[in-house]
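Note that one protein chain of the assembly has been removed; the remaining protein chains are unaltered in position.
The chains carry the letters A, B and C, assigned in the order they are written, with residues numbered from 1 in each.
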Amino acid sequence: MDDLYRDYILEHYRRPHNFGVLEAPTASYEGSNPLCGDRITMMLRLEDGVVRDVAFTGRGCAISQASASLLTDEIKGKTVEEVERMTPDDLLDLIGIEISPARLKCALLSLDTVAHALADDAAEQAEADGSASGAGSASGASSASGASSA
Amino acid sequence: MDDLYRDYILEHYRRPHNFGVLEAPTASYEGSNPLCGDRITMMLRLEDGVVRDVAFTGRGCAISQASASLLTDEIKGKTVEEVERMTPDDLLDLIGIEISPARLKCALLSLDTVAHALADDAAEQAEADGSASGAGSASGASSASGASSA
Amino acid sequence: MADLAATRAATRLDPHRLRTDFPILSTANRFGKPLVYLDSAATSLKPLAVIEAVDGYNREYSSNIHRGIYELAERATGAYEAARAKTARLINAPEPAEIVFVRNATEAINLVAYSWGRRNIGRGDTIVLTEMEHHANLVPWQLLVQEKDGDLEFVPVSDDGLLQLDVYEVLLHLRPKLVAFTHASNMLGTINPVRHMVEMAHAAGALVLIDGAQAVPHMPVDVQELGADFYVFSGHKMLGPTGSGALWARRELLEAMPPFMAGGDMIREVHLRRSDWNEIPYKFEAGTPDIAAEIGMGAAADYLLDLGLDAVRDHERELTRYALEVLPREVPGIELYGPAAEHRGGVVSFNLPGIHPHDVAQILDRSGICIRAGHHCTMPLHERFDLAASARASFNVYTIPEEIDALAIGLREVVRVFDR
Partner (left out) sequence: MADLAATRAATRLDPHRLRTDFPILSTANRFGKPLVYLDSAATSLKPLAVIEAVDGYNREYSSNIHRGIYELAERATGAYEAARAKTARLINAPEPAEIVFVRNATEAINLVAYSWGRRNIGRGDTIVLTEMEHHANLVPWQLLVQEKDGDLEFVPVSDDGLLQLDVYEVLLHLRPKLVAFTHASNMLGTINPVRHMVEMAHAAGALVLIDGAQAVPHMPVDVQELGADFYVFSGHKMLGPTGSGALWARRELLEAMPPFMAGGDMIREVHLRRSDWNEIPYKFEAGTPDIAAEIGMGAAADYLLDLGLDAVRDHERELTRYALEVLPREVPGIELYGPAAEHRGGVVSFNLPGIHPHDVAQILDRSGICIRAGHHCTMPLHERFDLAASARASFNVYTIPEEIDALAIGLREVVRVFDR
C-alpha cells in the first residue's frame, strides 16, 4: 500500500547507518528545515580530497533520516569532486521511492547539508591558502555550523 | 425618460438662484467633494438668528448646483435653528427627484456646506462671548474656509 | 422545561445536513477515498452561499466600486458595503465604518503595528504578548520594537496549555502600551479568558489587540462586550474566501491613526506634494480592494449567523470532547497537548511516539484524511513544549464524529506501518 514507507526506508529510519558523532571532523554543517523541525548535522573527515569518514546526528521524519543514512553510505570513500557533482536526482534515485513535492525538502536536506559543509570547507581552504604563511593549517576542523538556506 | 434631469433641475442648473458673491457675509464655508471636483462656497448673512441673505459660488454637476440653488431659496428668511434642523431627507424632498447612492454626495454638498458655515459661526460666537470684553465683536465676517469632511 | 429543551434542540447544528452545503465534501482523493478534512484551522471549506457570492460578482457585476456612476458599479458598491455591515454584525461592532477590510489577520496586525505602533511605541516602551501567539501576532511586534527600541514580554503557558495569569498580572506592572494575545490558540486550542485579560490590561493603562483568527469562526464574539481596542480575523478561516479579512478598532483609534498604505480611494485630496485622507474605513483601504472576496466574507458571516454561533460552539465542544476521549483510547501511546474540551476550541494537536508528524500526515493522506503537521506557525510554543513539530486535527461546523473515528483508525494504521 505505502509506496513511500517501504521496508528498507523504515529500516534505515529505525537503524540509520553512520548515525553518531565523528571525532575531529574536517568539515561539518548543521542544516535544518524549520517547517518540519528537521535538523541534521553532517560531519565529514576529508583527506586528500576523499571522504574518509562521515557521520550525522539529528532528528527528523523517516524520509529525511533514511535519506541521510543512504547518502552517508553512498559518499563514504568517494572523492570530494564526486560528491559535489551529486544532484538532487541522484539522491532521489538512491532513495528509490517517489517523493511528493511537499516532502522534497525532507528528502534533500541531507545532500543540501553535505553541500554546505563542503562549500564551507573549500572556502576555508582558499582562505588558508590565500593568507600565505602563518598558522595556515588547512586541516583544522571546520565546524562551520549555521542555517542551511534550503 | 430621465427622471433625474427634469426640466426644473436643468433650469436651476442653467440659471441657479442666489448665485454670486455676498458682500460682507457673517458666515461662509467652502465645501468640496473631491471625488467629482465639485466645489462650492456658501455665504450667509445672519442677523438676529435669521438668514437674511445667502449666496453661493462654485462649480459642479447639475445635481449639486440645482441642489444649492433650491436650498438657498429655501433657507432665505428662515431662522438659524430651522436651517440647522434640516435633514438630508428634507433637502432630497426639496430636490424632488430620486438620487442614486453614488450621487448622494453631490446632492447633499450644499446642505453640508451650509451646516459647516453655521457651525463655524456658532463656534466663533461662543468664543467671542466667552472672551469677555475686548474687541469681541460677534458680527465680524466669519470667512472660515476649509475642506468639508463629507 | 420541556419547551426550553425543545428550543435548545432546535438550535442545535445538524452537521450531516449542512455538509451538503459544501460541494468539496462530496469529492474523493486519487485512491477514491472520500475527503476527511481535519485541517480547518489552516483554512476552512466554503459553503455554496460563499462560492456563489464570489462567482456571482465575477460573472454578473464585476466592476470597480465607490467611483462608478453606473448600475454595475452601484451594485458592486452596494454588495461590498453590505458585506461590511454583515461583518460588523458578526462581531457586534458598533458601526460598519469601524470594519477595515484587509487580506487576512496577518495584514490586519501589520496595519496596526505600522500605523498605530510606529506612532505610539517609543524607546523603552513595552508590548506584552504570550508564548502561544501565532507568528502573525509575534513577528510584526518584533520588527516594531527593533525599530523603536522597545521591549517585548511574554505571558508563559502552563503545562496544561493555559496562560499563566499570575505572571500576566506581574507583567502588567511594567505598564505596557499594548497587550496583544490570541483569543484561541491554533495549536493547543486553548480559549483564553479574554474578557478578564482585557479588563486587567485596561486597568494597567494598556490598549489591547485580540487575534480572533481562531475564535470568530467558532463561537459568539462581541467586541463591545469584550471591551477590546483592536480585533482581527481572516475570512478564509470562517468559511469565506481567501483574500478576505477584517480589522475592527474603535472609531477614535482609527481616526487618530495615520494611513498604512497609500493610493487611490484612501485620499480626500491629492496635490503633488501633499494629500489628505478620506474618512474611515476608506483611509485604510488603498487601491482596488478584493471586492469579490469581501463580498464572499459577507456571505460567510450571514451563513454563520444563520447557524447561530452558540450552536456552532456547542457542536465543536462536543466534537472536541469526543476526540479527547476516543483518541487516547484507540491510539495507544498518543500524546495530546492542550487543555480540557471546556477550555478549548476544535483543535487537537498530538504526536505518536517515535513517528514524525510529517510521516503521520503522509500516511493518513492515503486514506483521504487531511491533517496538518509541523509547527503550525507557532515555533516558540513548540519550543516551550520541547517539540520539533506536532500533528494537528481541527474541526469546523461540517466536521462529524465519524471523521474522528476515521482519524483514530488511520492513526492505528500509521502505527502499524511503523511497527511492522
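The rule is short, and it goes like this: a residue touches a chain if its C-beta (ideal position, glycine included) is under 8 Å from a C-beta of that chain, and two chains touch if they have at least 3 such contacts.
Predicted, not measured: the structure shown is a model, and the values here were computed from it.
Taking every chain of the complex into account, the omitted one touches A, B, C.
Touch with the chain that is not drawn comes from one residue among C:D14, C:E279 or C:E383, which is C:E383. Contact with the chain not shown here comes from a single listed residue; of B:C36, B:V54, B:L70 or B:A117, that residue is B:C36. The residue from C:P15, C:P217, C:P289 or C:G345 that touches the chain not shown here is C:P289. Check C:A105, C:I121 or C:V198 against the missing chain and you find that the one touching it is C:A105. Across the entire complex, the residue among C:M238, C:I280 or C:A361 in touch with the chain not shown is C:A361.
Within chain B, the residues in touch with the undisplayed chain are 1-2, 4-5, 7, 10, 34-39, 59-63, 100, 103, 106. Touching the omitted chain from chain C are residues 23-24, 27, 29-30, 35, 37, 39, 42-43, 45-46, 50-51, 54-55, 58-64, 67-73, 103-107, 109-110, 114, 131, 134-136, 138-140, 142-143, 152, 154, 234, 236, 241-243, 259-267, 269-275, 286-293, 358, 361-362, 364-365, 369-374, 377, 379-380, 383. Chain A meets the missing chain through residues 32, 34-35, 100-103, 147, 149.
In this text, only the chains that are shown with their structure count from here on.
Using CA-based centroids throughout, the chain positioned farthest away from chain C is B. Computed centre separation for the pair chain A/chain B is 79 angstrom, with centres defined by C-alpha atoms. For the pair chain A and chain C, the distance between mean C-alpha positions equals 39 Å. The geometric centre of chain B is 47 Å away from that of chain C, both derived from CA atoms. Residue positions of chain C touching 2 or more other chains: none. For chain A, no residue reaches two or more other chains under the stated contact definition.
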